[in-house]
Each structure stands twice: as C-alpha cells, then as structure tokens.
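Structure first, then comments.
Note that one protein chain is taken out, while the other chains of the complex remain in position.
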Amino acid sequence: MIIIMEPNATAQQIETVVKALENKGFKTVLNHGDVMTVIAAIGDKRLIEPHSFQSYEGVRSVKIIQEPYKLASREGKQEDTVIEFSNGVRIGGLEKPVMIAGPCCVEKDLDGLLQVAEAAKEMGCQFLRGGAFKPRTSPYDFQGLEEKALEYLAIAREKTGLLVVTELMDTLDLDMVSQYADVIQIGARNMQNFKLLKAVGKCDKPVILKRGAAATIREFLLAAEHIMYNGNDKVILCERGIKGVDNTSTRNTLDVAAIPVIKKYSHLPIIIDPSHGTGRRYLIEPMAKAGLIVGAHGVMMEVHHDPENASSDGAQSLSIPMFKDIAKRLNKLIGRIDYDNKHSMSMV
Amino acid sequence: MIIIMEPNATAQQIETVVKALENKGFKTVLNHGDVMTVIAAIGDKRLIEPHSFQSYEGVRSVKIIQEPYKLASREGKQEDTVIEFSNGVRIGGLEKPVMIAGPCCVEKDLDGLLQVAEAAKEMGCQFLRGGAFKPRTSPYDFQGLEEKALEYLAIAREKTGLLVVTELMDTLDLDMVSQYADVIQIGARNMQNFKLLKAVGKCDKPVILKRGAAATIREFLLAAEHIMYNGNDKVILCERGIKGVDNTSTRNTLDVAAIPVIKKYSHLPIIIDPSHGTGRRYLIEPMAKAGLIVGAHGVMMEVHHDPENASSDGAQSLSIPMFKDIAKRLNKLIGRIDYDNKHSMSMV
Amino acid sequence: MIIIMEPNATAQQIETVVKALENKGFKTVLNHGDVMTVIAAIGDKRLIEPHSFQSYEGVRSVKIIQEPYKLASREGKQEDTVIEFSNGVRIGGLEKPVMIAGPCCVEKDLDGLLQVAEAAKEMGCQFLRGGAFKPRTSPYDFQGLEEKALEYLAIAREKTGLLVVTELMDTLDLDMVSQYADVIQIGARNMQNFKLLKAVGKCDKPVILKRGAAATIREFLLAAEHIMYNGNDKVILCERGIKGVDNTSTRNTLDVAAIPVIKKYSHLPIIIDPSHGTGRRYLIEPMAKAGLIVGAHGVMMEVHHDPENASSDGAQSLSIPMFKDIAKRLNKLIGRIDYDNKHSMSMV
Partner (left out) sequence: MIIIMEPNATAQQIETVVKALENKGFKTVLNHGDVMTVIAAIGDKRLIEPHSFQSYEGVRSVKIIQEPYKLASREGKQEDTVIEFSNGVRIGGLEKPVMIAGPCCVEKDLDGLLQVAEAAKEMGCQFLRGGAFKPRTSPYDFQGLEEKALEYLAIAREKTGLLVVTELMDTLDLDMVSQYADVIQIGARNMQNFKLLKAVGKCDKPVILKRGAAATIREFLLAAEHIMYNGNDKVILCERGIKGVDNTSTRNTLDVAAIPVIKKYSHLPIIIDPSHGTGRRYLIEPMAKAGLIVGAHGVMMEVHHDPENASSDGAQSLSIPMFKDIAKRLNKLIGRIDYDNKHSMSMV
C-alpha cells in the first residue's frame, strides 16, 4: 500500500499516519519528493481496510499495490485450475475449449428443449444451458418456469448425457437448483450479490460466474474470491459484455481482451458468451471465434427451437439450423486450437 | 412500438411481421419511406416481449415508444407520492426535504452509534441510517454485525425518536430486518436482484431503492416497478452516483440531473446520497446542496463518531463536528426551499 | 513515480530498472514486500516519459504520484486566478459568478441576435456567446456563417457592451477570430486538438476550454496546461457534460462534482454549461443552479429568439421569455452567493 500525502501535509500529520500503520503491523518507508511525501506500507492488507487511511488528515490518496484476491490470483496458485466432471469433461488450462448451448429460458414446450439438446449433443457440445428463473428488467416479462424447468433440463440430460448449466437467483432456491444442476450459474446482475456468492461458495457444485455489466476485472476477480473464500474453488469465469459507449449497434461491448488479461492474473477457467455479449444473432459466430482465438476455455451460445416465439432474448438466439452451421465451423477452429495446445505451438 | 425493417426486407417479410403483430392484438400502420419501411404497432406492450420481433427475418430494429413502467410513471399517476410515517414525518412532493445520517456500518461500539444518532437528532434529521449486513467488494473486509446491529439501531431509535433505515441483502433476512427497520434499503449492487425486489414488494415497509452504478433511468424505474408490481407502492428512489469516465478524483459520478429527470417521469420521491456518490468527504456539502437545489426530497449522509477507525468507508464519512457544521448550512438551504415551495415560488 | 515489479521479477530485472532510473537523475528507494518489489523514484517527471518504464521486463505497472500539470495546478500557484477584462468584468476566485448567454450558432437574422443580446444585457449577463463555425456531427447540418457571424457579434457588442465569446475550430482561423472575439472558446471535440491548444496558447485572448465528452479531470487539466505552457495563462475551464450510462433522458451527464474537484486541484476559473450538459430545456435552470451552488464561476446558456427554427440545438435553447424568467432566479441565487463570499460565509 502506498499513501500519498497532500503537498501541504504537516510533519505531524505524516507522523500520525506512520504511527497508525505501524500499530497495525506494517513496516513503513518514507519517500520525500520535492512536492509530496509518499509512505510505502509493507505488510498484509487483509488486516486492515486500506481506504480507511484516506480518512486521515493530510492524506491525498491511497494506492493498493497488491490486489486483495489471493485465492483467485496466479500469485497464489501458478498452475491453471482444471475442473473435471464425473463424465470426464474437463474445462480450463490447455484442455480443449468446451461448448455450452441452449435456450435463454426453459419454456413449457419440453419437446423444443429436447430438439435443442439433441442438436447440441450432435454438434459436440458438453453442456446444455437453460434458465429456470429469469432475471427480467421488467416485471411484466416472463419470469421462468422454476422447478418445472429444472425437471425438463434433467430429462434432457438423461436423454443426451449433456451436463446441465442453470442460473441461481436467490439463496432460498439453492437446494432445489443443486439437486438438478451440474453447474450453477450466477448472472451478471448478481455478480455482487454477496449473500448469493457466499451460498454457492458453501456448496460443492462448479459455478459459472458472469461478469457484471460495469464490473472491472478487479471487481470480477474479487467476486470469484468471495466464492472461493467460502470453500468452493470450482469457479468458471464468464465474459459477457460490458456497458460501452454504444448500445444501439450491440447490446453490450464484449471485452474480448478480458480473456487474456484474466488468464494472466488468475488461474481460473474463463469462457465467453457472445449471445448476451452482443445481443445480435449475426455477431455470435465472429465473436465466438474471437473469444476462442484469444484463449477462452469455452463458448456459451443461446439456441432456441423457435426464436421468433421465444419468451426471452429471441433476437440473440440462434435457430437450430443456424446453430449447427456455426458449430461446425467453431469445431474446426477448436480442433486447431486443441492441436496447437497439445503440440506446444502458439495458439492457432 | 415501432419496427424498422431492413432496406432490403421483402414484402413477404414485412407481411409476416404485420401478421404476427396482428395475431397478438396490435393495430398496425405501415409507413413506407424511400429506403425503409417502418411498422407502427399500437397496443399493449405488456402482452408481448417486444424485442422478440427483432428475431424476425428482415427486421433491423425495434423501438419502444412507451416505457413499460406503468405504476412508477407519471403517466399512470400524476400527483406526487408522499410517504407518511407514524411519527408524522413525510417525504415526497412539496414536503420539506428530509435528512438521513448515520454510519455506513453499525459497529460494536454502541456508544459511538448513539453519539451519531444524538447529533443527527439535534441537527434536525428525521432518519438514522446504519448497515447491519455490508456488501463488500472483498471477502476480507468487515461484513457487518447482523442482528446485533439491528438491536443497536433500535436502541438508538428509542433514545432519539429517529426512524431507522437499514439495508436488506438477502430475502432470507427479510423478516428479521422488517422487525427492526422503519425503512428497508436496497443497495445499488442489488438494484436488479429481482428476487429481493419481489420480496420487499410483498412487505409493508417503505423501501429506499438505490440506483445501480451503471443503471439507466429506465432500468432504475423498472426496478421500482418490480417492487410496486408486487404490492408495495412506498418506494423512495436514491441517486448515489454512476460509473463515469473518471474514477480517480471521485468514486462515482453523481448524476445530479437524474433528480429533475425522475421528477418529470415518475411521481415517486427521490433523494440523493453525496457520500457514496463522491467518496470524498470534501464533496459531501457541495453535492448535498446541488441535490437539494435541483429538487431532491432528501439527502443521505455518512457520519461516523471516529472516521479514522471506521470499519468501512471512513474516507467518505463525516466526523460529528463536521456533520454539525454542514447540517447547519443544509438546514438553512432546506428552509429556503421549503419557504419557496410553500409560497409557490420557484425553487430557491 | 512508483514502479511495481511483477511477483516473479528477477533481481537482475529490478537492477536494470533502478539503473535506468538513476541514469535519468532519479533517486530510488526499494520497498520489498512479501510478494512484490516496489521502486519509488523521486525526481522530476518532466525529464522522462514515465510509462516508458512499463516496457522494461519484469515491470507490472507504473503509477504517477505527481500529476504533470504544473502551471494549471494549485501546487504550482495557490491563489485563485482572476481574469479581468478591459470593461472591468472579472471572473474567478471569489468574484461574483458571471452569466454568458446567446445562440448556439449565429444565423443570418441579425435582428434575432440583437434581441438575444439585449435580453442578455438586460438580465445582467456579461458575455454574449454565438458560434461562427459549427462543429457538426453530420456534414449535412448547417456549418455556420463564418466571418459574417463574427461581424454580427461585433455589432451586438457595440450595441450592448457585452463581451463576445466565440469558438475557434482551426488554427487557420485564429487571426480572424481574434480580431472579433473577447474570449476564444475551444470546443469539447477539440479539447485534445493539441495544435489548436498551442495556437491559442500563443495568443493573448482569454480562452474558454470545454471538457471533452470522455475526458478525465487529469486530461482536462493537461489540455489547459498545453495552453498555459505556450504562454497564455488566461484559461477558463468549462464543464459541459460527459458521456454517461444514459443518453436517452439527457444528452450528456453533467459532472457537477467536477467543479469543486477542479477548484481543489487548480487555481483556474471554472464555469458550467447546462445547455450542452443536458440537451434538455427543462433541465437548464436546475442544473445552472446546481453548478452555481457548488461554486462555478459562471454559467453559460443557449438562448435563441426562435428556438423552433434554430439552425442547431433548438431543443436545448431557451426562448427569450424563458431565459428572462430563469435569469431572474439565477440572479437571486448569484446575489446570495456573492453576499456569502464577500462576508466570508460558507457558500449559500
């Protein structure tokens, strides 16, 4: 931690800050510049609230040197985390990137869901996604089928062998969702719902944590840290777009660079969601490829058996024929990436 | 709803959209421009998911004309909502703006809390705020005293007569929090935690709903709509800063104009939080005044008996003497605004 | 400057950075943490490009402690800059806030301009604003009357005694504009047009520098530094709104807090433009008041004799009767602020 004093800070004020730091177990080094004094405080950040030093008289600003995510960071664990499922599917590290497909929201037409699941299976997907509880900006929109949806997903799993990914929105539903899901998803709007993070941190299911629409990488990794700190280290991060300067051409700005950035700073797997990340069907294929080529461990896509009548997000859903077409080309790219990884060549 | 077709949309594609609209009970009007055709669909948006039309072939974009917040909007209810408490305090409309003060987080020093509460009472505040559960970006930071904090707040209420405002973070805690709180606060990070909005929508306590850090006015009012739709119309909105282009000089960009904007589009009371909105102690007074002069129905400020040792947000907390000093000047301004309101003069 | 090394930086890499710093005349202090080493470099930042150190092997990040604006900063000059015009008008410091009014763009109807100028004079404005060259997002929009507009402004000055503010868009036009203008305005889109900043830095007219729509406070003050570094210290800053999360309710997000922030870090005068800052007529009055109450040295408003037929920005222009009405109330507020300043009372 670096504490920068105001140019007109008094010797007394500097002394007070130094004393407070030393009382809290920090070693301090003073650097007197021509204009300002800078105090370097060396020690364990977790013992204190660093920004509390900003409240001392004469302090201009406090800069944190070492980020407070220890469990999620590469510094704490150098080797990549690879999560393995009971059916042998693996995600993370140099494993072959995975594909996750399915409708935004499970609807009352079970047959439609099964058609999507079979297409997903056929095209080599490992996971079926589908929402049982839908976070909807408007209360007048369809809110999800709840347990009925979970039952449908379980039927689809039984028929196809795909693993089931579904979103949890409330701690109250954790037990029910855990019964059905292979992977629990935490949505972007709940990335800082700390009670929910704590709850999934105490369960034993892998978690897909989606980046909040305005979250920095630091906030994103700290959200993962909440889950890991509570005991669950099977966290899969998901980039799904942030609020950018333009929301007319695309729904969000997909931050593709976040993937290599996160791979540098964290050992956790990271996947990409080009459906929510763009909100436009024609952008799903190119942006899925962009994510894969920069090193994403997987890609998540919305597929619906009848997008024009989807109860949510139809505009960003692929129909089954479109999905098959795109998946064929993505598989080709995934094959190349996997080949390069296995032969220690540079990516693609 | 306006549906804009692609320049090269076929007559068949236009026909399909028109039919689909008519099947859903809309009246349609076609406007053929030189380049594009525009379909105006007249009817009740709530019956359909308008963006589902974006998934039809040949559709370029869908524009919603009438926002889907009906309960929160001025169109639905013209007169201002004024919320009255059992002790006669009133908030909203042309009522005198209120003041809410207290620590970010209730700590184990009950005496400190009582000092703050007494100063708040002395300076004319109507509400005492304090967190029992703290949403913290890092899991290593202090997470709150939970029920103990609620008990302390109740003690402070008994001693001062101030109404208690405290944050609810999880539906599981609703019963406990309701027992102690006069007003339930929903934090910015939970603005789109729809399960939580639904839960407080079913209770009978007034709710302070804070604007999410990247929420549009539309998303903010839709979050209020979720609460109202579930039965609770006592919603107080709170502007607390959004993510802006600069996060070094201030923690957030306080969107002061949101106050008159919301007063135009909604009948709900709206208050301002200059403490979280700026994250800088020296900005609390000017920004509180800015909020009041543009018409905020109240101002919420963080006050701590010992900011340098606060367990959270010390840098943006006022000490008791600073608070008294500032409150004196805010009261002067509030007095003028109240005078002008009562005498039908233009504000200040 | 603080240089943070990667956790796995070698002793050799650290040594290389230290040597390079010392070769450039910096004194260095090493702080070895448990995980990372931090090098504090003490000396004059202007001699080097600090970010060049980010290109050394083993460097994680470089943090600048002291901002490189020396001329614009309070650290370089403690007392407020007050700019005085030949007719005695003064702006800055504790001087009475000024009012600037006029059309976005001077049009061919001289009589309309004179009506606005006379209303501005009558209501106590000190400055008349009007564009001769218009930066327009679309090439199909009206681009301004050029020299004819400048002549009209000069006529209006002669008739009313108001000082003329007009925008310069190209170094080529500097001589012409200087002949007519009392104050040269640099628009938001040109805030980082460094050639233009240099050119006005070499002239002797006061300059109103508008904040870029996505500029940080640091970038804004560095743009002012460009002008001052080239010899012109009569710079008036102008907050006019930044791109925020919502551009449907308002055109920009007016960053009201920027005013007290800039008054803390710089000695330069700072004014507010609620017309461009909101793009909505009904928000001009409240946001002008917000700016004034937090300490702006002036307010700039668009006024047009016939807004419905304005060649640009009609939606955010006040008609003459509206302007008079609002100006009356702003004068009342300005009077109170001036009284408080003169009697050393806290603002308003």
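By written order: A, B and C. Residues from 1 in each chain.
Keep this in mind: a contact is a pair of C-beta atoms (placed from the backbone, for glycine too) under 8 Å apart; a residue touches a chain by one contact, two chains touch by 3 or more.
It should be emphasised that the depicted structure is a prediction, and the values quoted were computed from it without experimental measurement.
The chain omitted from view is touched by exactly one of A:168, A:186 or A:215, namely A:215.
In the complete assembly, the contact with the undisplayed chain comes from C:190, out of C:37, C:160, C:190 or C:341. The missing chain lies against chain C, touching residues 20, 45-46, 49, 51-52, 54-56, 61, 68-69, 133, 135-143, 169-172, 189-190, 192-196, 213-214, 219, 222, 225-226, 229-230, 243, 248, 281, 307-315, 317. If you put the missing chain back, the residues of chain B touching it would be 2, 4, 7, 29, 31-36, 38, 40, 42, 44, 63, 65-66, 75, 214, 243, 245.
Summarising the interface, chain A meets the missing chain with residues 214-218, 242-246, 248-250, 253-261, 264-265, 277-278, 282-283, 285-287, 289-291, 293-295, 329, 332-333, 346-348.
One rule holds in what follows: only the chains that are shown with their structure count from here on.
Annotation: 39 Å between the Cα-based centres of chain A and chain C. Per-chain CA centroids place chain B at a distance of 31 Å from chain C. Centre-to-centre, using mean CA coordinates, chain A is 27 Å away from chain B. In chain C, the positions touching at least two other chains are 214, 243, 245.
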